[in-house]
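Provided herewith is a single structure, encoded as structure tokens, for subsequent inquiry.
Note that this complex is displayed minus one protein chain, with the remaining chains in position.
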Amino acid sequence: MHPRGSARAAGEAGYPDMIMSNLRRYLQEKPINLVFLPFVVLSLIFIPGFGRWQNLVNILVQSADLSIIACGMTFVIMNGGIDFSVVAVINLGSIVGASVMTRDGGMLGSSPYGWAVAILVMLIVGLLIGAVNGIAVVKLKMPSFIATMGTQLVFSGLALVYTQSVTIGDLPDSFTGIAEGSIAYVPIPILMTIAVVAFSYYLLHHTVFGRHVFAIGTSHKVSYISGIHVKRTVFTLFLLSGFLAALGGTIMTSRVGAGMPALAREMLLDIVAAVIIGGTSIAGGRGSMIGTLIGAVFIIVLNNSLKLLGIQWYIINVFKGVLVLVVAFLDFVGRRGHRSHGRRGASCE
Amino acid sequence: MGEEVPAVSEVLLSIEDIEKSFSGVAVLECVSMKLKKGSVLGLVGENGAGKSTLMNILGGIVPRDNGSMSLAGSEYSPNGPIEAARKGIVFIHQELNLFTNLSVAENMFLEKYPRGIAGGIAYKSMYSEAQRMLRALGETVSPRALVADLPMGTRQMIEISKALKEDAKIIIFDEPTTSLSTKEKERLFAIIKDLSSQEVSIIYISHMLDDVFRLCDEIAVLRDGRMITQKATRDLSKDQVISLMVGRELSKLFPYVEKSPGKEVLRFEDISQGKTLHNIGLALREGEIVGLFGLMGAGRSEFVKAIFGVDKFDSGEVFFKGEKVKRFDPSTWIENGVALITENRREEGLLLPKSIKDNLVLAHLNQIKGPLNSIRVRSENSASDRVIEQLRIRTYDKNEQQAVMLSGGNQQKTVIGKWLLTKPKVFLLDEPTRGIDVGAKYELYNHFNDLALDKTAILFISSEMEELMGVCDRICVMCRGRIAGELDRGKFDQETILKLAIEGAM
Partner (left out) sequence: MKAAAGGQDYSAVDFFYKYGLYMVFVALIAVFTALNATFISAANIVNLLQQSSSASIAATGMVCVMLTGGIDLTIGSIIYLSAAVVVMMTNAGLGILPALVVSIGIGAAVGVINGVMIARFKLVPIIVTLAMMFIVRGLTMALTEIKMQYFMNPVGDFIARYRVFGILPVIVIAMAVVVIAGQLTLKYTAFGRHLYAIGNNPVAARKSGIALDLKTFITYVISGSLAGLAGLIGGAQVGGVTTTYGSGQEFLVISACVLGGVSLFGGKGKVLPGAFIGVLIVMSIENGLVMVNANVYLYTVVRGIIIFLAVMVDCMRNKSDLR
């Protein structure tokens, strides 16, 4: 009973094997491509006006916040964890920032640079919550899903307690202009997305830190023995997630023009779906920023197109959930291919 | 009345011409063995001789390639450990199969709980039944006690009780006394003698020859995958057995190179760790290959892992280039040019699903990074190409092929390659040639020599005495957590080394 192919000396792998394993890995790493292109094509065919330039630009503007937040989430999922608290980061950041810059009695409401300080504050909120998560996971050794659920409840709750569910409006135009404005004819949200995705992509795929993230997601033990600072890196992942969530939250707050304590309430599924369907595996060690970007745009397109077809949002949720499961299943199939190689006989004694 | 001819029916288990290979490497060749009813058979051999594989085949954990087995006259070909257990063969491993969160009785009756009212588990009768069986072995532990609270010796007794409950006809013990106190050991022996008088056969694997001679009726010696001899204990002496264990002709030529070791680069003083390591003292000099030999449980891997920071040690000091070491973690060691190859490459050495290149550069990235923490792809590629060529790692595409798909030997080379790239000044190698074919081993020895000539200090842990004797400048022998002795090259002798490993300091 020989595991497929492994006992042969390397270099003897035949072409059919190579093609199959490459195909399998492609499906496993970039399943999004399978879904995204057909969907775009179908939308082009069935939805009038879909292909208009303005519409495409709108889609990119709309998906800006999701893309940015999903980039942060990608880092955490690559380590085999998850960050439920991004919702809280957005909520809390939104109302804290708003309360700083609101013209209606905000701390810096009358200052022309209030909005800039507000944004800074929102980002700090993201970093703080990220730090709490990081400490919980790294120092207290809590599983991320529960640690971040804890922080999510506490900080979202705090946002509600502080505002008593009242939105904070009357934000300065310079701030609300972010979501609507453009620089040199390019909408600001798109610029931000490009910057963030480029940064995240570079960080993950072209830096030593990024390689360490891949390694740690694959095996903590091997990474540690190879001299990688596992704890430091994992902590940074949560900081990144918090920070980028806050950044995305800025765009969202600007778009609605108010600080809302329940701003991100229904967003979690979209974020997780964007990352998973984009090809990042929660088993750890595998992922792609570009995949996440495509995943985020795909989610927005999916939301829009299906809505135009008259499908309710909760049914769209069902679709997204099913897609996540399908992708997870494909991941399993792909992994099984190499797992059977891995199962050798007992070690020689 | 004539002499009683030993009837064939007395033979309970008969193994003939067993062969087994893993990934093309032969581990057992033409092994035959007979076990009589009620006999205690000691199975001895160095690490890697094939004892565990043979027992795994017997216990149904691993299938054999060739050969046959018969049990009580009929053919025996288990397709799993459960079937082997049903046929009466129980294997008590070093890592016991117990659940620490359950009580003694619950563990014993795990596969079939006694039923009481309404089909629920009848605890009272289970406890009393368990108590009875434990008492029969002289064990006083309460059947209600949680296994987590019990010492190793007691846990072993529970496993034995479990085996007896399942009507074991053959019980295999694999190095049972490593974690036992003297008192527990004596109790184990008493029980084994008792079992044998009740016609239960025992196979006792151990390298403690004193124990084997005390306990066993017969001794079988395995060497390099072959059964050398099986004789009655009274027909053998300890020296003879040691001789047979190592009595290979040292015909293989090893590439030894004369070196002139330089100054001391790493010194360990009085390293102790719980019950595993006791006052280990060792020194490594530049340009020297020091072998570290020992049998199972000697503590060699625990030692290097504790030093490197994978585990912790309790007391002792380490000096690197004359200065006392304060931080013991892998990244600090690597920065200072010390590398460790652990013995478990699949779980500790390689990122299996990642490409060969990714694995090779894993520890080296920090040294070749560009501005802004970026990766210099060209340096990455040239470094990995260099190592692949140097070690002759056979891969069709270093960027595409996953490490898991390599053969064992190439996997090992990849691990070594990874560490070579860190340009270590001290190289701690734990079983670096395990599972590699002869040709590749030879290449590795040459590499080690080159490194040594380049002033690298090498600590070479191995269970293969031959290769240590062939390649090292000096050999240290560990026994039961201590350094038993040290031999310079001129004094290398197989029997001396093995004696030190078995008996400790003389």
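Order of writing sets the labels: A and B. Residues in every chain begin at 1.
The definition used in the following text is that a residue touches a chain if its C-beta (ideal position, glycine included) is under 8 Å from a C-beta of that chain, and two chains touch if they have at least 3 such contacts.
Treat the numbers as computed from the prediction; the structure is a model and nothing was measured.
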Seminar exercise, completed: Contact with the hidden chain, among B:46, B:106 or B:473, goes to B:106
Exercise. Thinking of the whole complex, not just what is shown, which of A:20, A:41, A:198 or A:325 touches the missing chain?
Worked result: A:325
For this session: Give the residue, chosen from A:60, A:119, A:136 or A:196, that touches the chain omitted from the document.
Result: A:136
Exercise. So that we can see where the missing chain sits, which residues of chain B does it touch?
Worked result: 81-82, 97-102, 106, 110-113, 119-121, 123, 148-152, 155, 179
Seminar exercise, completed: Against the hidden chain, chain A presents residues 79-82, 136-138, 140-147, 149-158, 160-161, 164-165, 220, 230-231, 234, 269, 272, 276, 282-284, 312, 314-318, 320-322, 324-325, 328-329, 332
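What we mean here is this: only the chains that are shown with their structure count from here on.
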For this session: Provide the C-alpha centroid distance between chain A and chain B, rounded to the nearest whole angstrom.
Result: 45
Problem set entry | Interface residues, chain B side, partner chain A - complex | 22-25, 27, 47-53, 56, 61-63, 308, 310, 330-331, 333-335, 340, 342, 346-354, 358, 362-363, 365-366, 369, 372-375, 393-396, 400-402, 404-408, 410, 418, 434-435
Exercise. Given the complex with chain B, which residues does chain A contribute to the contact?
Worked result: 1, 5-11, 13, 18, 22, 202, 206-212, 214-215, 218-219, 221-229, 285-286, 335, 338, 341-342, 344-349
